[in-house]
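The other protein chains are all here in position, but one chain of the complex has been omitted.
Read from first to last, the chains carry the letters A and B; within each, the first residue is number 1.
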Amino acid sequence: MNKRVLLLIPGVFFILMIGLLLFGLGRDPNMVPSALVNRPLPEFSLPDLVNTDVVIASQDLTGGGVLIINFWATWCPPCHIEHPYLVEISEREQDLTFIGVNYKDDLEDARLFLEEKGTPFEKVIVDLDGSLGIDFGLAGAPETFIVDSFGMIRYRHVGVINHQIWQETFEPVISRIK
Amino acid sequence: MIPELGNFSLILAFCLASLMVVIPMAGAVTNNQLWMSLCRPLSSGIWVFMILSFACLAYAFLQDDFSVNYVARNSNSLLPDRYKFAAVWGGHEGSLLLWVLILASWSYAVSLFSKNLPLDILARVLSVMGIITVGFLLFMLLTSNPFERTLLNTPLDGVDLNPLLQDFGLIVHPPFLYMGYVGFSVAFAFAIAALLSGRLDAAWARWTRPWTNAAWAFLTVGIALGSWWAYYELGWGGWWFWDPVENVSFMPWLVGTALIHSLAVTEKRGVFKSWTVLLAIAAFSLSLLGAFIVRSGVLTSVHAFAVDPARGMVLLTIMLIVIGASLLLYAIRAPVVKGSASYTLTSREVFLLINNIILVVATAAVLLGTLYPLIHEAIYGEANRVSIGPPYFNTIFVPLMGLLAFVLGVGTFSRWKKTSVSYLKQQLSKILIASLAFGIIIPVVVTSEVNISAIVAVVLALWIVFASAKDIFDKTSNKQNFIKGLKALSLSYYGMQLAHLGMAVTILGICLTSHYSVERDVRLAPGESEIIGDYEFIFEGATLVQGPNYQADRAVIRVLRKGEEYITLEPEKRLYFATGAVQTEAGINVGLFRDLFTALGDERGGGSWVVRIHYKPFVLWIWLGAFLMAFGGILAVMDKRYRSKKTVAQAELVNSANVNSTPKLATET
C-alpha cells in the first residue's frame, strides 16, 4: 500500500468536520422539533367558532387539498401582526384551505377580532382548554402547520408568518407535496 | 475623527498584509533576496498600524464615544475606566481586533528574533502568517468592523458591558488566551514553510520549539485564568464545566502539549517528522475551530458571543482555505519514513510517542463530546437535541490522565534510542514503593478514611515528584558537589522538571478538591450559622450597598475558627443598572491548603437567604500547578542554546546522522 495515502487521512477527517459545521450553521436555531411532522393529523372533534353547536372533526378537513392550520389567539400580540398577511395570502392562494384554531381564547373577543380584521379562515376550530394544542405539541401561538391531502402533517412553523417566510419556507414545502 | 483613523489604519494593515503574503513568498520561490528581505519591514508596518487601530478603539471607549456602535453596545458612561479599557475586547468585534493585533505581534516578534534563521525560511513563515492576517482582517472589515458608526441619532448612553465581564479576570484572561491560541500560528507557519521548502529537518524543529513553548505557556496561563475567573465570578464554586467554549480552548492546549514533546523527539533524533508537522497544523487548526465555535453560534454556551451565521460562514471559509490547503500540502509533501526503527520499544522516543497518543486520544474525545450534539442532530434529525454533560468527559479524562502521569514517571528515566528494561526496573522500583507507601499513608492518616480515588491521585502525584527528584539527583551525582551539579543543568531541563511538577500539583489540586470538598447550600436567617469542620460560618444578614454602576445585597458572614474570631467574608449579589443583570460576587478566603468559599443565593423571605458555603481543600493547587507548567515553558524558551549558532550546526549534524529516517519526498510510489 502506498503510505502517502495515509497522509490524506487528516484531510478527510477535516473535510467531514467542515461538513458537520456547515450543517450546524445551516440549521435554524429557532426551529422547535415537533414529534408530529410526517405523522397523520391527530384526531379531534371540536366546536366551530361561528356556531359552537356545530362540531368539526379531523376527518371533515382532510382529503380535499393542502391544509394550512394556524393556531392563534387574541391575547397573542404576534398573531395581530401576522393576521393581515394571512388574509392577503388566503385571497391569493385560492387552492389552499386555511383552517384557524382559536387557542385558549375568549370566544367573544375572537369573533370580534375576525369581524373587524377579516378572516383568512374557511373554518375556525375552538380549542378552549388547549387540548388540541397538546395533541399538536404546541409551544405557543402563533404556530402554523402544513397538512397534505392525505392528512399527513408535513411542516411546522413557530412564530409569525410574513412575506419572506412564506416564500422561503412555505412555498417550497407546498409545491413539494402538491 | 479618531474612529475613522482606526478604521483607516485597519485598512492600511490589510494592504500591507496582502503585500506580505505575495512579495516575500514570490521572493522565496524566485530566490530574490530583496523581495524576501521586505518581509521584516512589512511585518513591523502591520504591527504599528494594528497598535494604532487598537489605540483608536480604546480611545473611543475611554471618551465614551457612543457614536461608535461597538462602544455603544459594550460600554456605559458609568463604567469604571479600567473596565472601559477591558471592554475593548469584551465583545465580538473588539476581541477580533485584539486577536489580529496579537497575530501581528507574533509575526513582528518572529521577524525580530530571526537572526539565526535563513532568509527564505523567514520569508515563507511571515508570508504564511500574512495569509492568516489577511483572512482575519478581511473578516473584520467585511462583517465585524468595530469602528462602524451611527452619526445620526447617536445613543446618549451605552448598553453597558456584560456584568460577568466586569472583573479583573476579564482584563487579563482573553489577552493571555489569545496569545496562546494565536501563538500556535507561528508553529503552524514554520511547519508550512518547512513543507514548502522541503527542508523538514532537525533545524526546523529547533526553530519551532521556543515559539511553541511560549505559545503553550501563554495558553496554559490563559486557561488557568479562565478557570479561576469562573470559580470566583460565576458563584457556583466550580472551576471547570466542560462547556463548549472551555473545551475549544482546552483542545489546542492538549495538542500543543503533545507538540512540544514530539518536537523534542524530532529535534534530538530526527524522527516522527510527519507526525510533528501534523500536530503543528492540528494545534493551530483547533485554535481556528475555537474561534469558529465561539463566534458562529453553532454551539452556544455561557460565554459565547452573540449568534450570527453569516460570520460563521466567513470563518468557515477561512478555515477551509487555511487548513484545507495545509492538509493538502501535508499529504503531498510530508515525508514518508522508510520503516526501519532506530529506536527500541523502551526508548525515550517510544515513551514520548505514548504521551502523544494519550494526549491526542484525549483531544479526540473532547472534540467528539463537544461536537456530539451536532453529530446527533445530523444523524437523527433536528427533533433530537442532546447535550453532553461532565460525566462523559470525566469518565474519559480521569483514566487517561492517570495513565499519562504513570508514563511520565517512567519516561523521565528513559534514554534516547535504547533503555534496558532492567535499568528502568532498578530506577523505578524504589520510587514505586515510596510513592505507594506515602500515597496511601498520608491521605489515610490525615483524613482517617480510605478514599481510593484520592489515594490514587496522591500516589500518582508523588510518583511524578519522586521521579523528577531522583532524576535531578542522578544528574548531579557525578559533579563535585550538589550545587555545582545543579548549575550545570540547562534551563530547558529545569523547565521540563518544573512543568512536570506543575502537572503533579494540578492533579493533586483537582483530585483532592473533588473528593474532600464540603459543599453546603443552606438557608440561613440572620444570626444562624453553619459548621464545617473547624469553621463556623455565622450569617449576620444582608444589607443593600451602592456600587459605581450597580447596587448590591451584601451579606456579612463572620467565620470562627475553633471558636475564635477568624475572618469576615462579604459575598454580594449585584444588580447592574444599565442592563438589569444580576451578578454574584463570591466571598472567598484563599489559602494554600484550603479555600473558604461563600456565595449569596436567593432571598427566601424574612431576611433569610440561601447561602453557598464550601470548604475546598487544595483548590488553589489547580491554578498553582498551571502556573508552574507555564513557568516551566518560559524557562525552556529562555534556554540559551536556542540562540547560539553552534547548536544549529549540531542539530544539522544530528539530522544528517539519521540517514535511515530522512524524508523521501513525493517521488515515492
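Everything that follows uses one rule, which is that a contact is a pair of C-beta atoms (placed from the backbone, for glycine too) under 8 Å apart; a residue touches a chain by one contact, two chains touch by 3 or more.
As a working rule, contacts and distances are computed from a predicted model.
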item: Protein name as given in UniProt for the chain not displayed, "FeMo cofactor biosynthesis protein NifB", "ABC transporter ATP-binding protein", "Cytochrome c-type biogenesis protein CcmE" or "Alkaline shock response membrane anchor protein AmaP"; value: "Cytochrome c-type biogenesis protein CcmE"
item: Chain not shown, its touching partners among those shown; value: A, B
item: Which of A:12, A:57 or A:134 contacts the chain that the document leaves out; value: A:134
item: Identified contact with the non-displayed chain, of B:386, B:441 or B:567; value: B:386
item: Residue among B:72, B:431, B:465 or B:599 that touches the chain left out of view; value: B:599
item: Residue in contact with the excluded chain [from A:46, A:61 or A:76]; value: A:76
item: Residue in contact with the excluded chain [from B:326, B:517 or B:583]; value: B:583
item: Residues of chain A (touch criterion as defined above) contacting the omitted chain; value: 29-32, 35, 75-79, 130, 133-134, 137-142, 158-159
item: Contact footprint on chain B, counting only the chain that is left out; value: 162, 164, 235, 297, 299-307, 339-341, 344-345, 350, 353-354, 357, 361, 364-365, 368-369, 372-373, 384-393, 395-396, 399, 521-523, 573, 579, 581-584, 599, 601-602, 604-606, 608, 610, 612
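Just so we're on the same page, only the chains that are shown with their structure count from here on.
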item: Whole-Å separation of chain centres (CA-atom averages), chain A against chain B; value: 46
item: Complex contacts: residues of chain B adjacent to chain A; value: 274, 278, 281-282, 285, 289, 292, 296-299, 307, 309, 312-313, 316, 319-320, 323-324, 327-328, 330-331, 334, 336, 371, 374-375, 377-378, 381-385, 666, 668-669
item: Contacting residues of chain A [partner chain B, same complex]; value: 2-4, 7-8, 10-11, 14-15, 17-18, 20-27, 29, 31, 33-35, 37
